[in-house]
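With one protein chain withheld, the remaining protein chains of the complex are depicted in position.
Coming up: subunit A.
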Amino acid sequence: MAGRGRKKADIMEQEDVLQAVIIADSFDIRFAPITKDIPRALMPVANRPLLEYTLHFLVAAGIQEIFVFCCAHANKIIKYLNDTGWTSDKAPCQVTTQVSEDSLSPGDALRLIYDRSLIRTDFVLVMGDLVSTINLQPIIQQHKQRRLKDKVTVMTMLFREAAPRHHTRSSDDDVVLVTERDTNRVLHYQMVEGQSKLDLPLDLFSDQSDLDIRYNLLDCHVSVCSPQVPQLFADNFDYQTRNDFVRGILVHEEIMGNQVQAHVVTDEYAARVSSPPMYDAVSKDILQRWTYPLVPDNRLSSQEQEGFYTLRRHHVYRGRDVFLDHDSVLEENVVIGPGTRIGSHTTISNSVIGQNCVIGDNVCLKGVYLWDNVTVGSGCSLTQCIVCSGVTIADRVVVEPSCVLASNVVVGPDVHLPAGTRVSLHPMQTPGAEDDFQEPTETVQHQTYQPDRIGAEGKGYIWEGDDDQDSLVAAMWGLRLEQEDSSSEESEESSEEEDNLDEENSPPDDIRIFYTEVLDSMQRAIEENINADNLILEINSSKYAYNISMQELNVCVVRCVLESAHLRASLMATASEYLAALKPLLQPMKGLLKNYIRNSESQQDCLMALEEYFGTHLNISAVLVSVLNFLYNEDILEEDSILKWYRHTAPSSTVPHKAQQQVRTAATKFIQWLQEAEEESEEDYD
């Protein structure tokens, strides 16, 4: 299929063909379990498959050649494109599919595209879940013009202006951008991920004197790319997503000389259906005609029938042959698909009903998305949920917000589905194997349905969560998912830097000897009351003798302070005895600690040392709170460092994970106090 219609392409000047790549796979499980049965790109949004919107967006931009990259459910996407005639010769542009079963990320997709050398010119890269009315043509022209002048721009990213907390802003794409005022060149790209503070490196300001920090941008994930982008992905195997790519380009800008440009649109529409809340938001926008001309009553292609939907006031769209009992009310923002029958005394608002659905009497639907061939029995009440094709909901079922009923599920009668319930005909797999992009595996149905929860006639398994899944459900409907990835990346980076500082790693023996030496010096200093400066001098000279890195030194010094207190008490001392021995030591050692623990990295070293020490001496871990408090009061440790340490458990070679957790539990009291104090002293909004 990849070779179809090549003749047409050959006739055209190769350089002038506008190409586009649609990544028709989400590589995530935000829509699970729906995506067990159907790829995200084919999910109906306002009764039209999502991919249709994306394709029309590209056709309107004058794209002549589109590669649809599919991975999960590839056969379904291919079949859909064939059935709708996109891949035929009559289509407005040439659409070919590229299948890869083993790609795991958009990065892999682009590497594949590079391997197959499909890209000849500047191209448009979009995700297969985009609904947009942006006129791309001038943007592509600008991109080309810029490339004519200077080859350094490799990508133009599209953003739409949208205030923070705008309903179409997905929490995944909470991005802060720093751009150059005059040129809109992207200088810094950072995901917020729930952080309350953002650090902008000062290097940004060294060349530019006039910058914009923008938090009012919605990332459309539409990028106009230069031909070398797939190659850059191929060269850098660690680029998994476009965000990795952008970050990589910006970090290596000085070396590689590549630049990224931002283009901000203000009046046109663009949003991605990236999660269930976005599905809800985008559907509403379509019904309220923000996406005109992409609205239900407009015919997008010759394949669609004329006058399929008629628009009534309050944004009510009625398909052909809809039977609506005269007592029923379609309040506002409603689409009713053709052939649907609705019983009496039923009210529907803010909902999309697919084709050939049957809805009973006395039903109340609010913010509900029913796909095709759904049956809803009488007396049901559904609020804010997604009900996939072929689902049967028997009589008197109540569905609370944020529920998902995947294809062909049966529920009821007389059940109450609590908020966040997800039901699928596929039993839930272990979280590791449960991936959007895997073909549904036919497992033996050894599990049984739970009639008490989904009703006597119910068919389907409830997907429910252990710890991970709970957060997933929350994330599905817009509660914030704790993202820890970025910060762990950060810490990796910083440790790399430290490694670079000390390329020659001395054998661990050196460290041990050094450690005993420092401990000896310290004890002598305590006994003879030697000035901290002299002690520092002594330690520093030992450092050079044993070729110790700064990090090791920091850890060592902190350990020694703790250890010497231990030696003064007794090795079997209880927490209170130890504290009594430690207290008089801390004050004279203050200068010493201040000398070594100076920046945030060394603070992390210090915290690591504390963690290791109290992790190996768990009986005295209660003392940790007072040590932390002392160090905090003396400004040796900063609040941010402590909180960072507390939140992220770095893997340690010496302390088992369990002990690390215990140490953190011991510190909880202090952390709580710190957080309260932070709230008070900063009196900050969040």
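Just so it is clear, a residue touches a chain if its C-beta (ideal position, glycine included) is under 8 Å from a C-beta of that chain, and two chains touch if they have at least 3 such contacts; residues count from 1.
Here is the rule we go by: contacts and distances are computed from a predicted model.
Enquirer: Mind telling me which option in "Translation initiation factor eIF2B subunit gamma", "Geranylgeranyl transferase type-2 subunit beta", "glycine dehydrogenase (aminomethyl-transferring)" or "Proteasome subunit alpha type" is what UniProt lists for the chain we can't see?
Expert: Cross-referencing UniProt, the chain left out corresponds to "Translation initiation factor eIF2B subunit gamma".
Enquirer: Using the touch definition up top, pick the residue from A:Gln64, A:Gln142, A:Thr347 or A:Ser626 that touches the left-out chain.
Expert: Touches the omitted chain: A:Ser626.
Enquirer: Determine which one of A:Asn135, A:Asn216, A:Gln523 or A:Thr649 touches the chain that has been left out.
Expert: A:Asn216
Enquirer: One chain is left out of this view; which of A:Arg181, A:Arg524 or A:Arg647 touches it in the full complex?
Expert: Of these options, the touching residue for the absent chain is A:Arg181.
Enquirer: So which bits of subunit A touch the chain we can't see?
Expert: So the residues of subunit A touching the missing chain come out as 163-165, 176, 178, 181, 192, 195-202, 204-205, 208-216, 599, 625-626, 629-630, 632-633, 669-670, 673, 676-677, 680-686.
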